[in-house]
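Only a single protein chain was left out; the remaining protein chains are all shown in position.
Letters A and B name the chains as they come in the text, with residue numbers starting at 1 for each one.
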Amino acid sequence: MSAPKPVVGNRPVAICSFAQSPSLRRVDQANEVEMLMPVIAEVFAKANMTKDDMGFICSGSTDYLIGGPFSFVMALDAVGVWPPKSESHVEMDAAWALYEAWVQLQEGVIDTALVYGFGKSSLGDLSRVLAMQLDPYTMGPLWPDQVSLAALQARALLDRGLSTEQEFAEIAARSRHDALKNPNAQVRNEIPVAELLEEAYAVSPLRRHTLPPLSDAAAAVILVAGDRAYDVVDRPAWITGIDHRVETHAFGARDLAVSTSTAMAAKIAGVGNGPVDIAELHGPFAPQEVIVRQAIGLDDSVTINPSGGPLAANPMMAAGLIRMGEAASRIWDGSATRAVAHATSGPLLQQNLVCVLEGES
Amino acid sequence: MTERCAVIGIGQTYHKAKREDVSIAGLVREAARAALDDAGMDWGDIDAVVVGKAPDMFEGIMMPELYLASALGAVGKPMLRVHTAGSVGGSTAIVAAHLVQSGIHKRVLTVAFEKQSDSDAMWALSVPRPFSAPLLAGAGGYFAPIIRAYMHRSGAPNDVGMKVAVKDRLQALKNPYAHLHLPDISLKMVEESIMLWDPLHYLESCPSSDGAAAMVIASEDVAESTSKVTGRPPAWVHGTAMRSEPTMFAGRNQVNPQAGRDCAKDVYAQAGITNPRQQLDCAEVYVPFSWYEPMWLENLGFCDEGDGWKLTESGATALDGGDIPWNCSGGVLSSNPIGASGMLRFLEAALQVRNMAGEHQVEGASRALGHAYGGGSQFFSMWVVGSDKR
Partner (left out) sequence: MTEENLAPVTMLSTPIRLDYDFTAGLAQSKTLAGYAQGKFIGQRCPKCKQVYVPSGGSCPTDGVAMDEVVELPNTGTVTTYCIVNVPFAGQSIELPYICGQILLDGANISFMGLLQEIPTDEVRMGLRVEAVWVPEDELGPNLSSVKYFRPTGEPDADYETFKEYL
């Protein structure tokens, strides 16, 4: 057994354990620590490891979801960092926390890392909260809601003839269908595309089914470098390529129908170097899946979002990391040999991360 | 393996209570442009950008780095945003260093900032929660009882904190970027300033500043080739470390936290330091309240536990005549753009070993410590830089 040689970086690092809490519209009994604690316990139990085995800990979260500063500080109590640990935090989706951990693992000083992310969309008005992300001078004061912004992007796609409302509905129907096999998903049902197309517009051209659900959840993964990965899992999900890129924040300066940052990241991560079996894409709105899929260059043979994807469960700050955990799970269970995971951050796919995971054949 | 890396470009803003002449984008560009100029580089030479700042609520913008992507020349590049409370300026530099040490990138721009005047930090820190008493005591109210505990344990005389306050402000007079320039500073002036949080006087506390800090961190080959062109030496990174412990737990030593001791031990081991007072030429240490100098002297192993105040009192930590000068730049007590404060410590340490600190230069400094801490002293980040490779 030997790990495939990575395209980016020098040291093979694998996702070896993954846990997530069920995505729910509202987790109203447990606070963030209590939502996270069982997930951390599970990710360790699955790996037969403890916090004492971790060389590094990195998390992703954002204060504006909870409406108070330092939400990551309290969350750290779910791990119990005593004795003191080497630990860091990104104010980004936890997929980027995984990237930070992966970078450190490249140096060969540490072999293991715990990565987690959590978010409750239910505490505030998410659409209004996300308007706080916009340029504070020219856009923020207008308080545009995220559905209307996504509708601008969908319109750009339709007007360019790059997709159809029919395709949006097919993506939603497929996501809900696949989510029936995912106990952690939130929107799970069997519904004909024709029926979805009868729904009224939320914001034209977006019908309700093209919108992600509002979700509360947490997720965690464990990364292990080198041969130690085989002690944890029979068929490690090796990260053979990973990269992320950001675009300008000014919507007017971007072609919203394409994602150049995703395309760049996919190229550097080496997606095109071999066939892809499955991809977990983080385009929270149905039209965004079309854009991301096109940018990565995935053809019709690739199974997209077997977990149900973000249209079935979209916990902020964790949904990107969940894509990586779900893709890794397909490698572990043998249903895929080469998988792609994608994460996005910022308004209208401003920032994107692409990761290629491979198992030995 | 860990590749060598070095600081080859340094920039900072003029720190002030209110920088009304620039937007946030203008503020970060002022520091970043200066760092690029120092490195002899332009925006296009940079491979990746790492941004750090304290809570987003300090400015009232969620993930402000998204809107700053263009201003920081990050478009088309990887950009990371770090947030580890008050230690963030240090952790951000460390994340940037790892991007080079891992061999992933060769030229990384790292920027940290706070524009406190754009919002109200005190408000941001005081969101009412049912489990906290409605006391609104601020950061000083949090740290003052811990300082009192230190004074009790160590038996330090009451005026040690005031001596630190004077020393750091005198040193700030030699730093044109410092926010506070108090030419008349004296023990009497500190003592007569209002007692904000007994035992802390007003002049024993840090100001609230707008400001930004930036560095270009490069790989060994890039550092050597650019240095030949610019004629300015690199500051080689000898070690980096981060440590966290829980915010509150039974038996927690808040005066001398274990995480700080562990972090120092780790960074010293990487840098080959066994006696920090002897082997380091100076240190830039996060001292937002005067008494944290003697407390961190002990925590960082510059002396035995209980003896920190004696070092301060003897003048050992003064730029003028001390054997181990601390905060020659004036430190956090003289400039505190919160998110950038930690990076300023890291950056000032690098300036010293590059022999580029100007009037506050420690003569012949070749090895220096940069230190930051955050939260309720549960998050630490540190690095050691040197004028020689290690």
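The rule we apply is simple: a residue touches a chain if its C-beta (ideal position, glycine included) is under 8 Å from a C-beta of that chain, and two chains touch if they have at least 3 such contacts.
Worth saying up front: this structure is predicted, and the values here are computed from it rather than measured.
Colleague: So there's a chain missing from this view; which of the remaining chains does it actually touch?
Modeller: Taken over the complete structure, the missing chain's partners among displayed chains are A, B.
Colleague: Tell me which residue among B:17, B:195 or B:269 touches the hidden chain in the full complex.
Modeller: B:195
Colleague: Among B:155, B:231 or B:251, single out the residue that touches the unshown chain.
Modeller: B:251
Colleague: Any idea which of A:3, A:19, A:40 or A:263 touches the chain not displayed?
Modeller: For the chain that is not drawn, the touching residue is A:40.
Colleague: List the residues of chain B that touch the chain left out of this view.
Modeller: Touching the missing chain: residues 20-21, 60, 122-123, 126, 129-138, 140-141, 144-149, 152-153, 194-200, 246-251, 253-255.
Colleague: Residues on chain A that touch the omitted chain in the whole complex?
Modeller: That gives, for chain A, the contact residues 27-34, 37, 40-41, 51, 64, 66-67, 74, 77-80, 82, 120, 122-125, 128-129, 132, 136-137, 140-141.
We adopt the following convention: only the chains that are shown with their structure count from here on.
Colleague: With centres defined as the mean C-alpha position, give me the chain A-chain B separation in Å.
Modeller: Using C-alpha averages as centres, the distance is 33 Å.
Colleague: Quick check on the complex: what are the chain B residues that touch chain A?
Modeller: So the residues of chain B touching chain A come out as 1-3, 23-24, 54-64, 66-70, 74-85, 91, 94-95, 98-99, 101-104, 124-125, 127, 129, 241-247, 249, 258-259, 262-263, 266, 375, 378-379.
Colleague: Which of the residues in chain A come into contact with chain B in the complex?
Modeller: It comes out as residues 8-10, 57, 62-64, 67-70, 72-74, 76-77, 80-92, 96, 99-100, 103-104, 106-109, 129-130, 132-137, 140, 243-250, 260-261, 264, 345-347, 350-351.
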